[in-house]
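All protein chains of the complex are present and in place, except for one that has been dropped.
Naming follows writing order (A and B), and every chain is counted from residue 1.
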Amino acid sequence: MNNIGIIISVVIIVLGLLWLAIRSLTGREVERRIIFLFMGLAVSLPLIFNITFSEKATPVVRNIFNKIESLPAGSRILISFDYGPSMAPEVEPMSNAFIRHSLAKGHKVILMGLWATGQSLSATAVQDIIKPEFPDKIDGVDYINIGYKAGNQGVLNVIITDFRKMYATDVNGVNLDSVAIFKGIKSLRDMDLMISVGGGFPGVKEWVLFAADPGNIPLAGGSAAVSAPTYYPYYPRQLIGLLGGIKGAAEYESEIKKHYPRFADMPTPGIKMMGPQTLAHLIVMAFIVIGNLSFFFAKRKKIDG
Amino acid sequence: MKRNIPVAITFIVGTVLILSVFFPPVERMGEDFSIFFDIIAVFAFFLGGGNLLRIHSDKIYRKQKDWGFSVVTVVGFCFMLAAGLFKLWNPGGIAADVAAPGSLFQLMYNWIFNPLGATMYALLAFYVASASYRAFRAKNIDATILLVASFIILLGRTPLGMYATGWIPESFSILQIPNMAIWIMVSPNLAGQRAIMIGIALGVVSMSLRLILGVERTYLGVDNE
Partner (left out) sequence: MTTARETIKEAYIGAGRVDAYNDDMVRYITDEQFGYVAAVDGIMVRERPATCFYLGAFFAESLILAETGNSIGAIQIAGTAMPTQLPFFVAACDYTLIGEELFAASAYLSGEPKQLGSLKGQDVGKFMAMVAILIGVFGATVSEAWGGSFFFWLTDTVRAIFTIQN
């Protein structure tokens, strides 16, 4: 199915691009809707034909994986859901992969968010990932969701010294002093690893500036592809690693599947979305080439004319 | 008085927040101000929401052009507010987490809000394609170098980059497209990003100082004095 799908997709798109190229080069206007149609085909055909590719983790992704692997069981990992539903298709595979990996390794996972929409998404993660896949894990002992607090980087300014000044209870109203997972945790400095997943404001940058760097706490990031270039300056000193876009998520998922047989059948939306991303990138490259060809053709025609 | 009090508040808060980074005795005050900001932010929600309701209700009442859209806005706003405020259908009752599974708020979030937000974000893919076709031209050397770099990144962020250049031996692994893409991100991109960040940071420092010292008062509706 994979190979036939690739062939059919490539044939359809190449024929379409040829038609587009001829139309552009003969000086006829190409409507935006035609371009949108190509992009729609590029994204939908790989999903229809289930086109997937194998992934190999790059060092910037592997560093995060190795860090979680190297921490002793029972280490405290904080995952911040700093994204909304619009960004969820791109970054949710990352947060799910981090949760799976951390819990499979026996670490304690603390979920929070600097975005209001992050609280619902973390609740969804608890419901859809932790409870069904890790039924032995206990809320308040192995994981906890402390939810969202307004204040953006102001929240980080406070919890870098004292969690309880900002968070008195978890999302279910349970006092943090009464839960086992928070015994011995006073502030962010008691975390063994922090992971910020998101791509907007507040996001990875705020975690670097207001938590990781001042507190000298290891921080990993997962961000949308468009924001990733702004976080590379912090790698590898302030950020131990970065998952940039769906490619980063796909690489991390492939690492988890490689090392943990229990996740052999886990859903891998990151790997699944690499098919549409690949075809979409090829289409964009083709558009750029066709656009430039028609530009130079028209220019030459003008000079000759 | 109307203008002096906000300027005084800006000066005091701005100064304390700057000092809290450098002087430990003032650190606690900085944290307290951050909490005060949280509280004020909540009131801003009231102000914004109230304004939204007033504008759209007025539009509906006067049946101005496109008032139908305002009906959708007001109904959606009120419905979601009621669902969250009164914890409708929430299995845990009024004291439970607002986003508890099975609650009306969470259902609306999952089935209406999430797909709508994802749809808007998905538009970007189409707009990137149309912007690329229309705007990316190799008009000069700089633009050509930019285009070549963009092609490397586009290929490098897909598995095709590894398939195309995976045969290159490890000693020349920098020539593998994914590694070239990462090199572009962590070297030239890094240099450019840091330069822009330094420039922006200096601009922010300058603007912030002007605000804190009361030189810049446009936010009060007055020209700078």
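Assume a contact is a pair of C-beta atoms (placed from the backbone, for glycine too) under 8 Å apart; a residue touches a chain by one contact, two chains touch by 3 or more.
All of these numbers come straight from a predicted model, not from anything done at the bench.
Enquirer: Using the definition of touch stated at the top, determine which of B:Val128, B:Ala164 or B:Val186 touches the missing chain.
Expert: The missing chain is touched by B:Val128.
Enquirer: Where the complex has a chain not shown, which of B:Val21, B:Val148 or B:Ile174 is the residue touching it?
Expert: B:Val21
Enquirer: Out of B:Leu52, B:Val74, B:Leu104 or B:Ile168, which touches the unshown chain?
Expert: That would be B:Leu52, which touches the missing chain.
Enquirer: Tell me which stretches of subunit A touch the chain missing from the display.
Expert: Residues 32, 84, 86-87, 117, 160-161, 199-201, 213-216, 224, 226-227, 229-230 of subunit A touch the chain absent from view.
Enquirer: Please identify, in ascending order, the residues of subunit B that touch the omitted chain?
Expert: Against the left-out chain, subunit B lists 21, 47-49, 51-52, 55, 58, 65-66, 69, 116-117, 120-121, 123-124, 127-128, 130-132, 134-136, 193, 196-200, 202-207, 209-210, 215, 218-224.
Keep in mind that, in the parts below, only the chains that are shown with their structure count from here on.
Enquirer: Please compute the C-alpha centroid of subunit A, do the same for subunit B, then give the distance between them in whole Å.
Expert: Comparing mean C-alpha positions, subunit B is 16 Å from subunit A.
Enquirer: Subunit A touches which residues of subunit B in the complex?
Expert: Touch residues, subunit B against subunit A: 27, 30-31, 34-35, 37-38, 41-42, 92, 95-101, 106, 109-110, 113-118, 120-122, 125-126, 128-130, 132-134, 136-138, 147, 150-151, 154-155, 157-160, 162-163, 178-179, 182, 185-186, 189-190, 193-194, 197.
Enquirer: Subunit B touches which residues of subunit A in the complex?
Expert: 30, 32, 35-36, 38-40, 43, 53-56, 58-60, 84-90, 119-120, 123-124, 127, 147, 149-151, 154-155, 157-158, 161-162, 165-166, 171-173, 225, 228-230, 232-233, 235, 244-245, 247, 274, 277-278, 280-285, 287-288, 290-292, 295
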